[in-house]
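Report on the following structure.
Heads up, one of the protein chains got dropped from this complex, but the rest are sitting where they should.
Naming follows writing order (A and B), and every chain is counted from residue 1.
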Amino acid sequence: MIRQILARLPLIALALVVLASLVLTNYRLTLVTYVMIYAIVCIALVLMTGVVGMVSFGQAAFVGIGAYATAYLTAELGLSPWLGLLVALTACGVAAYLIGQMTVRMSGHYLALVTLCFCISVYFLIGNTEVLGKFNGMTGIPPLSIAGYEMRSERSIFYVVLSGLALTSWWVRRILKGRVGRGLRSLRTGGLIAETFGVDANALRMMAFVSAAMLAGFSGWLYAHFQRFVNPTPFGVQMSIEYLFMVVIGGVGHIWGAILGAGLVTVIKQELQDVLRPFLGETTRLDMLVFSTLMVFMLIVARQGIWPLVVRAFAKWMPRPKPVMAIEIGNRRVMPPPQTVVLEAVAMRKTFGGLVAVDDVSFSISAGEVLGLLGPNGAGKSTLFNLITGVLPLSSGGIRLFAKELSVVDVREMCRRGVARTFQHVKLVPDMTLIENVAIGAASLGQKGLLGATFGLDRAEEQRILGWSMHLLQRVGLASRAWDLAGSLPLGHQRVLEIARALAADPFLLLLDEPAAGLRANEKTELAALLRSLRNSGLAILLVEHDMEFVASIADRLMVMNFGRRIAMGHPDSVRADPMVQDAYLGAAA
Amino acid sequence: MSFAIAVLLLQDGITNGAIYVLLAVALVLVFTVTRIVFIPQGDLVAFTGLTLTAFETGTVPGTVWILAAAAAIALAMDLMPLILRGRLDLAVRPLIEMGLIPGIIIALSLFAVPREASLLWKMAATLAVITALAPLMHRIVFQPLVSASPLILLIAAVAVHFGLTSLGLHFFGPEGVRTPGFTGPSISIFGFQFTQQSLGVIACSVLLSAGLYAFFSRALTGKALLAAAFNRRGAELIGVSAVGAGRRVALIAGLVGAISGLLIGPTTTLYYDSGFILGLKGLVGGIIGGLAGYPFAVAGALLVGVVEAFASFWASAYRDVIVFTLIIPVLFWRSMVAPHHEEETE
Partner (left out) sequence: MTMLEVDQFSVRYHSVVALNKISLRVEPGHVTTVIGPNGAGKTSLVNAIMGLHDYSGTLRFPFAPDATRTTEARVKARITLVPESRDLFGQMSVVDNLRLGAYIDRYQPRNEREGRLKEVFRLFPRLRERQSQLAYTLSGGERQMLALGRALLLRPYLLMLDEPSLGLAPLIVAEIFRIIQTLKDDGVSILLIEQNARAALKVADYAYVLENGTVTLEGKASDVANNPRVLDSYLGLGHKG
């Protein structure tokens, strides 16, 4: 019973609100309308801050741009509010795109600060502009009208705003689920995961930023036609911060949290003054002190926000995920015949300032072969790895893929060409499930974008990608935990999960960066078996490792590096017998 | 614009900039050690002016009551767990830090600062009250949040700012104040006239920021605070507690805030809510310096001051628009040149 309620929570909540609206007083209706207008902005923040991890202090400014755009068009020029909506969305989108051009590439606090400055500028700009009524604001904004019916009453606009909120949450929920959503959700751990699997991280960030701004503009448009007058006060930095606070209190990554947070903060602020007046006197301003005390208190006791607490309380009854049928995708890459040279590095060189990290290293790797790369710490193995994957640009030399010289080695391009990798320090998205993590790897196999997700055109593709991910989980032996969160796995399994994710890109060359580090003996045995079977299926594997025994047990050839140079290459036994190798790497102990 | 006006504006800008330098340095300091964007820093500046004015008029400033309440709450927060665990032997330190020291400051402010006392003595009392507030704020709000994300800390800082503004309005009312400052004939350097006030401001700012710079790049104690910023656990393992480091840094920030308030008070009208924009301008200056490097923070804050001075001459109403818009490309440039350190590259 509870499970069924939870599964249909959005619809039930919607129905309850509609029912409640029939009995609420106008005062309450107005209050709830404000909550819903704020909630739209908050949901946009969930998308941008909660999911992608970009903190913006500019949300209120975008609300303001939306509100003033429609106010000017309708009150000043007498145009239709619907044209106002179009202009409001466009204005916010363009403004966000321009700022985004600068900011989405920025790290951490720079983005926050630019949006902060933007918000202050917009506030003072509006407040000092004659045609926008300066700090006094603009009046005479017409109500919305649909088919000649004017939404003047509290109740009618209430339903409009409610539909707006429902639409917003439906849309954000929808895009977070599919291929684009997985990409967005991976960004909070940095852009490298997305880039490694062929997704343009900055384009996604820009998308989130512009979408959030347009949703804020939408909220501003509703606000203007609901209040029917605007002034700059609700569009200042303080309001931006209040939106962030709402989201944090509700639970920063959750749509329901945004709605809950908007509701709590708005209602508490509104009611606090009435409640406190008898105690503190008629003219008190200390309600703000009480409010901020509550804020701090909530942050201390429920840092994750309230919604995650609710989720935890109802965890038992949360709807079960739909089972996914494991399938192999149809149009798999055709594996080259064994012994075909897949990748060839020619005199690769990388210098950092005066330091030569990789010094004219050449090697090749063929289909159906495991090449082990060994070397002491600081020998240049990681740098070499980063050169092949395109994380670092080459200083000189070249890389050939199937005997074709690559002009630029680009991280995303390498994935599309069939080269996939794992990371030395495991990089998974800890709060996504195993199957979703694997599906990130298959991002380059799908095409559907934002529009596809919006209109549900990605269903077949999703089924294919998830089925393929499930297939790979089975292959590495993690299928039974497909719906657990990746963060809950022990390190050994996380490394295996990374391999599954790399396989999801359907590569013919697999680059593994210390996959056995930190594994116990029997886990290493399992890993070795998995790698052998992958090799036998025709994959080329480059394996960077420390553990000589482990590498020697599966590698066909070994390459040893020291001080950035290749010092040995060949059959494991002959390489291990090489006195130079013993000296540099194994030491007297071996 | 004539050359004379330009020089005047430049001087004005540098004087204002010198205050922003102090704000920026304090904010950078708090941020590097604790990851808190310490928005209340501006409020401390504004409260300094308001407190000094209250002493001037012979009334007890509201900040004294705020201090008393904060000390009581902080003391209760520290003592409660000790009482529950029956470890009263550990209560000595909190009793001194949260009880005795604020108690002395409160008693002095109540009984030893009459209206006819000298300005210097009143300034000292103001300095003590404001400086003592900052570590208590840290104890009450930020210590429980010690492991929280920067976003949470920022929201908490804003909450503190809201609370302080509300208290400021309650105690000091909406009127603005100007405090007395250095007076005397202006001094001529290279043919330009400088007021003693602006020279004093610049000198204090230079001395203070240079002193802090030396403290953090030379002294082991200063380095230990930075160590707590770079790696909290590493710092714990050498005997530097994150909480202790945070409190010490808050103390320094409080002192710097109080000094900035005394310096800015004579030239700028301070209201109960002036702190926010002041703090933001300092913050922007600090960010131009990458929230890390002191020399850059100083340059950034001076730039903000100068841009503001010229902007208010050309388009007074759009002053803040110009300041904050011009900052955006500078930020962009900073973010491009800022080094991207990856902690775990091997």
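Definition applied: a contact is a pair of C-beta atoms (placed from the backbone, for glycine too) under 8 Å apart; a residue touches a chain by one contact, two chains touch by 3 or more.
On a predicted model such as this, the values are computed, not experimentally measured, just so you know.
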| item | value |
| --- | --- |
| Missing chain: touched chains present in the view | A, B |
| Sole residue of B:Glu56, B:Glu236 or B:Asp273 that reaches the chain not shown, by the stated touch rule | B:Glu236 |
| Chain B, residues in touch with the chain not shown (by the definition above) | 90, 220-221, 223-224, 226-227, 230-231, 233-241, 244, 341-343, 345-346 |
| Touching residues (missing chain, whole complex) on chain A | 375-378, 490-492, 514, 517-522, 524-525, 546-550, 585-587, 589-590 |
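Assume only the chains that are shown with their structure count from here on.
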| item | value |
| --- | --- |
| Gap in Å, rounded to a whole number, between the CA centres of chain B and chain A | 36 |
| Complex contact set, residues of chain A against chain B | 49, 55, 99, 102-103, 105-110, 113-114, 116-118, 120-121, 124-125, 128, 237, 241, 244-245, 248, 252, 284-289, 291-293, 295-296, 299-300, 303, 377-378, 382, 424-425 |
| Chain A-facing residues of chain B, complex | 37, 141, 144-145, 148, 150-152, 154-156, 158-160, 162-163, 165-167, 169-170, 280, 283-284, 287, 291, 317-318, 320-321, 324-325, 327-329, 331-332, 334-335, 338, 340, 344-346 |
